[in-house]
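One protein chain is absent from this view; the other protein chains keep their places.
Coming up: subunit A.
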Amino acid sequence: MAQDDAIEARSSRKVYGTGPEAVVALDDVSIAIRKGEFFTLLGPSGCGKTTLLRMIAGFETPTAGQILLNGRDITDAPPNLRPVNTVFQSYALFPHLSVRRNVGFGLQMLGRPASEIDQKVERALAMVRLGEMADRKPTQLSGGQQQRVALARALAPSPEVLLLDEPLSALDLKLRKEMQSELKRLQHELGITFIFVTHDQEEALTMSDRIGVMSAGRLLQVGSPREIYNHPVNRFVADFIGETNFLPAEVSGGVATIAGGIAIPVDAGSPEGAHTIAIRPEHVRILPQDAGAAMRGTIAETTYFGTDSHVRLRLDGGADLVARYQSDTAGGEAPPTGAEVGVSFTPGAVQVLED
C-alpha cells in the first residue's frame, strides 16, 4: 500500500442474500484511490458501483476483503465514525430543517461550537452559491439547488473523502454541464478526494483524473481517461467508452490481417494470434477513390449530426465500419450512399484487444 492512498479496497467481495437467490454484487475488487484525486467509477446499471461506494461509506459490510482509509483498516467502523461523506443520488435532505441547518448537521453532530458551525456553514453555502437560500426549507428549492445543498452539506464537515453517487443524473443537460464544472472547481479548490459514480461515459471522461471501469461486479480497468479511451483492455471497455469498430483479425509480427486479406500495421508488442482489433470512428478516414488509399469501400449510409456525419461503410473485403466524417475539416458534404471511396486508419490508432 502506498502512503498517498486515501482509500483502498482489498479483494472486496459483496454477496447479497443467501442460497440460490444470492447476488454477487462485487466480485473480488481491489482498488487504490489516491489522495486528492477525482476518481470515477463507471459502468452499466447493476454492475456494483453503488455497492462499492456504500462499502466505503460504511453502509455495507464486505462479505470478504477489507476497506482501508489512509492505510487504516476501517472495514468494521460504522459510517458516523468515518471521515467520509456522501452526496446521495436522491439528495436525502432533511425536510424538517432549513438549508442552513441541513448544511450544519454534520458539524452539529460532531459537537462543534456554534460559532464554528455558523462560519463553516456560511462558507459551504457561499461555495455552492446558495447564501441567500439559507433559511428556506429543502422543499422550497429547485432540483439543482437541492443538489447543491446536498453537496454543501457533505462538504461542510471537511471530510477526507467525498462520495458522489450519480449526483447529476436527475438534472437537465444544461444544469448538469454547469454542475460538472462546479464540482471540478470545488474539488480543485478543496483538494478533497472525490469518488464519483456515473454511468455516463462522457461525464467520466471530462471530469476524472482516473476512471475505474466496472462490469458485473468486477473492476475491468483503471486508468486516466486518455488511457482508457485509447488503450481499452478489452472489448467491453472499448465498447462502453465511446463508439468503436470491432474487426476480427489474425495478428502476427506487428500486422493484423482482416477479412479480404487487408493488412493493417499494429503495435509491435501486440498479442499474436486470432484477436479482435478496435478502431474508433474518428480514426477512420474517408478519402477520394483516387487518393491511393490502402483500402477501398462503399458508403452504406450517412447520418448527419451537425458538426459531423456518421458514415457506415463496407470495406471491399466484407468488413463493416463506422466512420466519423467531419464536414468542416474534410471539406464539403459526406459522400452519398453507394459512393466508392478510399479508406485509411490513423497510424497507431488500431488497438489489438486481449479478448
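As a convention for this text, a contact is a pair of C-beta atoms (placed from the backbone, for glycine too) under 8 Å apart; a residue touches a chain by one contact, two chains touch by 3 or more; residues count from 1.
In the analysis below, contacts and distances are computed from a predicted model.
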Among "Tryptophan synthase alpha chain", "Aspartate carbamoyltransferase regulatory chain", "histidine kinase" or "Spermidine/putrescine transport system permease protein", UniProt's protein name for the complex chain that is not shown is "Spermidine/putrescine transport system permease protein"
Would you mind spotting which of A:N85, A:Q146, A:T198 or A:Q351 touches the chain that isn't drawn? A:N85
With respect to the chain omitted from the figure, which of A:V23, A:A64 or A:M109 is a touching residue? A:M109
Which is it among A:R72, A:H96 or A:R226 that touches the chain not included here? A:H96
Which listed residue (A:I7, A:A25, A:A57 or A:V128) would be found touching the missing chain in the intact complex? A:A57
Would you write out the residues of subunit A that touch the absent chain, in ascending order? 57-59, 78-80, 84-86, 88, 90, 92-96, 105-106, 109-110, 153-154, 157
